[in-house]
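Of the protein chains in this complex, one is absent; all others appear in place.
So that you can tell them apart, the chains are marked A, B and C in the order they are listed, and the count of residues begins at 1 in each.
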Amino acid sequence: MTTTAPRIPREKEDDYTADVAERRREFLREQTGAGLEHVGRFSFDPGVLPGNVENYVGVAQVPIGVAGPLRINGEHAQGDFYVPLATTEGTLVASYNRGMRLLSECGGVKTTVVDDQMQRAPAFIFNDALQAREFGQWMDAHCDEIRAAAEATTRSGKLTYIGHYQVGPLRYLRVNYTTGDAAGQNMTGKATLAACEWIKENYPGGAEYVLSGAIDTDKKHSQINMLLTRGKRVVAEAVIKNDVLERLMGVDTKTLYDYRQIGMAGGFLAGSSYNGAHAANGLTGIFIATGQDAANISESHSGITYARLLENGDYYWSVTLTSLIVATYGGGTTLPTQRECLELLGCYGKGKVRKLAEICAATVLAGDTSLTSAILAGHWVTSHERLGRNR
Amino acid sequence: MTTTAPRIPREKEDDYTADVAERRREFLREQTGAGLEHVGRFSFDPGVLPGNVENYVGVAQVPIGVAGPLRINGEHAQGDFYVPLATTEGTLVASYNRGMRLLSECGGVKTTVVDDQMQRAPAFIFNDALQAREFGQWMDAHCDEIRAAAEATTRSGKLTYIGHYQVGPLRYLRVNYTTGDAAGQNMTGKATLAACEWIKENYPGGAEYVLSGAIDTDKKHSQINMLLTRGKRVVAEAVIKNDVLERLMGVDTKTLYDYRQIGMAGGFLAGSSYNGAHAANGLTGIFIATGQDAANISESHSGITYARLLENGDYYWSVTLTSLIVATYGGGTTLPTQRECLELLGCYGKGKVRKLAEICAATVLAGDTSLTSAILAGHWVTSHERLGRNR
Amino acid sequence: MTTTAPRIPREKEDDYTADVAERRREFLREQTGAGLEHVGRFSFDPGVLPGNVENYVGVAQVPIGVAGPLRINGEHAQGDFYVPLATTEGTLVASYNRGMRLLSECGGVKTTVVDDQMQRAPAFIFNDALQAREFGQWMDAHCDEIRAAAEATTRSGKLTYIGHYQVGPLRYLRVNYTTGDAAGQNMTGKATLAACEWIKENYPGGAEYVLSGAIDTDKKHSQINMLLTRGKRVVAEAVIKNDVLERLMGVDTKTLYDYRQIGMAGGFLAGSSYNGAHAANGLTGIFIATGQDAANISESHSGITYARLLENGDYYWSVTLTSLIVATYGGGTTLPTQRECLELLGCYGKGKVRKLAEICAATVLAGDTSLTSAILAGHWVTSHERLGRNR
Partner (left out) sequence: MTTTAPRIPREKEDDYTADVAERRREFLREQTGAGLEHVGRFSFDPGVLPGNVENYVGVAQVPIGVAGPLRINGEHAQGDFYVPLATTEGTLVASYNRGMRLLSECGGVKTTVVDDQMQRAPAFIFNDALQAREFGQWMDAHCDEIRAAAEATTRSGKLTYIGHYQVGPLRYLRVNYTTGDAAGQNMTGKATLAACEWIKENYPGGAEYVLSGAIDTDKKHSQINMLLTRGKRVVAEAVIKNDVLERLMGVDTKTLYDYRQIGMAGGFLAGSSYNGAHAANGLTGIFIATGQDAANISESHSGITYARLLENGDYYWSVTLTSLIVATYGGGTTLPTQRECLELLGCYGKGKVRKLAEICAATVLAGDTSLTSAILAGHWVTSHERLGRNR
């Protein structure tokens, strides 16, 4: 019953060469018949790849379209931006582009990072609830030592606070950090391991733990993320002028506001992770283009919108992304095309991560205004008919 | 206050040439200073891109690693698979690879698509609740005509059923379809528009609607997806032998089961969208490699695990992805590298979408066994230290 | 370690007499020193109690205040109602009373029962997902026989449909019924047991099940209840005139609508079961007064509000209770004070359950208008200061 299919070739000495990649493609050709011609046509030296991938065979070439200019008046992002969106979904770039024009003509988007917390979440395991409660009290009393143990493992990570929540004899921790320009999952993992080991050694009588009690909640949407933030909590807001909206989108602000009431009730009914239109689309486009971990879309797409119909008929529209995970350091950010796209946004280099977060949020707002307007103006389906087919 | 930043160049006649792409990159260079050298080094004719992207400037080159072989004993996927994972996150491929070895040595993964539903979700708007209720009854009585109107717009889409849920004077519909080999969001949008228009014309006294009432829930996780399925509902299951687990992973099944109780409680506490380890990681890797809409990770990562510790010490482990959105037709599936990766899986061509869904689920199970074991064996952080750094 | 505390006295022959109740009180006096004087002063013959309680010792005397008149223009409830609210919370009756006056002066509340489903939810257990899927198909094909088996156990219960949802090798059923004037948990339990036994006998190869797979979700709030209804789904709606609101409540409709946006976002942020003000308060008052199972407040308090600010400045306000569990037959409905309170509402006797559901919803709307206005007019805390203290 055991498989006897051959193993993928690897090279002990240096597994990151064009040669080894070709040898693996050749192996896969033999096994599956797939040609992998285009996959093999990458433009860089695989020697840059350690730390990004194993068993490297080549690249996915994901088309990038550019949307913009998008006027952003943020704390960190200021000016007009051209946003690279890596996607294979027709209409997407055009739609975001349209929203960016609307927002820019209305004076631009204000953006603000309002919180910043990355976490690992171990669980400490006791015999009974009383022990677990006492452990919580001890932990609160030894916060500084725990912090020191955690921060000794990292230059840029800072432990902000440890939330702890009890279930039966278990104490679930959520250890929160700021992580500089990195997304920080690895950094916080390492720091939290050190914190846990310190605790284990120093807690009177010892303490048993698992490094993940599942409340991080890494690579998953969750209500805890929405409430307590994961990564950046960032707000984009704009005042949309009724006349510009009518001219560009063919709907008025009153209609937007009426519709909003329906969408809010629908999102609540469905138990949805986001009560706006489609944050995931724009975010995914930026994430793939700029070397973010696109798996974090699972968390990053979540958010809450809030709007006001102003006395003068204009429309205040805000979107709050509660768990936006972005980086300008580490992960895929230094790879060739990815770095170029960060440069396109002025986000490569030290101290740029909040700028990137702001651009992400502004882009989401642009996309939401565009799609929502399209739904209401009745050309949602027709534009997809025109732009969204490749068969 | 209005932006005067220049617009992105477009070519009315044919906007999908290498020339136009270069002109746009040149424009962006001037505006931002970004070189976009590697972005411009794609291996195919941009003439294939209409329907996939607008304002094309080049490609993101996302590294692909291959994991496998993975033995799958599914209905549609049968044999040993080498799975392409496009990622920039070190350790990921190695970790999935390890899980695949475990599962394959234990006899492989059983996979089953248990439901298949793609939807659009308009809302019909009435003056009061009574009207909305009566509308619901009328709709149930005219199901066949509505289906006919919807299906007239598509060759492959079949309307399966219309769920409708009332809030105040609003009747939220969730119109469900099977969509052949396509993911089907566009197809179902078009069909549902036709259905709504038919209803509007034929409902006595007329009916007002918006095409989205937000309960699809497109590009968002939701409880309704988890319950009622979005895309494919697919199960991967395996019986893990205790001795193989101990040999390869350094943990035993009893420890897995004990830990599982903690993770389940943690996921419930956090209000999580998935109570396994990290479905999003493997799915994103496959999605980018094979031309799926990676924004659908927001929905697709959601699921429910269920396990049993067997009398003989072996471990039955299942993962149910409740809203896996995949396609082997449309979207990015025909693009050069994407098609090659589908071919690598034997998933290019007609009638392959459930095979792809099964491979996705099997891959998720492999990744979950690997990460969970790593957490318990204590080498989670250390392997990331070794493999996961690129700074 | 085992307790040697004495057992509570019981009387084998007839355990429902004033004598036995007194003997138990005497026993408790001896054990605990509690006098139980007032508990023992009930006004009826305990012979009516079999089926309602065991180990009877006396009664809780819960104060009833009456609120009203409340004008209801429903399908089943029509006219002016005086609503009995059993409560110990000061301000509650006064606040509901105030809301009822507002709604009545604005022309009354429209009420509509839009769905009606009570359920039991067994889970069928298989070896693998494929078996579970096939079981689902078989079940759909044998709906009529299953219905017949279920309905053979009950005069008033009708099986409406069986929803089934798969997780791994498990098929979770949610068997839905209408249950006449009863709440129906027992009736549906018995009917579903019969259905399951029929299935077990007739499914080729047999089928294993547990009678509850936890998705009923009996005595718990859940998203599935909100979506698919548990008990009655009932809407109360009213158009509130701005001038009446200002005169009686000291707020205007514009303020209500602005505030509503904040409350909706807050409810979404918190992961709340209800996005109105306090459905639970009025419902609990009615439930205790009229012999409903007050434990069902856990489910019944859940709902969704939806509002519109009309062009003329009036305010359309609706509340949809998605899982209101009420009865006018069975449970506590025939007990002396409980029956009297049902009579007060004209809800005692056959065919009155939807009338009661409508009154419940109308009462909730009254309470929500009152509390929301109080919060906005700034006298929320002060009225509690005046009315809500008993120390």
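Simple rule for what comes next: a residue touches a chain if its C-beta (ideal position, glycine included) is under 8 Å from a C-beta of that chain, and two chains touch if they have at least 3 such contacts.
Remember, predicted model here, so these are calculated numbers, not experimental data.
Looking at C:131, C:160, C:186 or C:202, the residue that reaches the missing chain in the full complex is C:186. For the options C:80, C:140, C:201 or C:243, the residue in contact with the chain missing from this view is C:80.
Considering the whole complex, the residue from C:39, C:148 or C:310 that touches the absent chain is C:39.
Remark: the residues of chain B touching the chain excluded from display are 223, 226-227, 258, 261-262, 264-265, 267-271, 275, 304-308. Within chain A, the residues in touch with the undisplayed chain are 75, 110, 112, 114-115, 128-130, 132-133, 136, 165-170, 223-224, 227-228, 233, 235, 237, 271, 304-306, 318-320.
In the analysis below, only the chains that are shown with their structure count from here on.
Both chain A and chain C derive from one sequence, and where they touch, over half of the residue numbers involved are common to the two copies. Rounded to a whole number, the gap between the C-alpha centres of chain A and chain C is 41 angstrom. Rounded to whole angstrom units, the spacing between the C-alpha centres of chain A and chain B is 16. Across the assembly, chain C contributes 223, 227, 271, 304-306 as residues in contact with two or more other chains.
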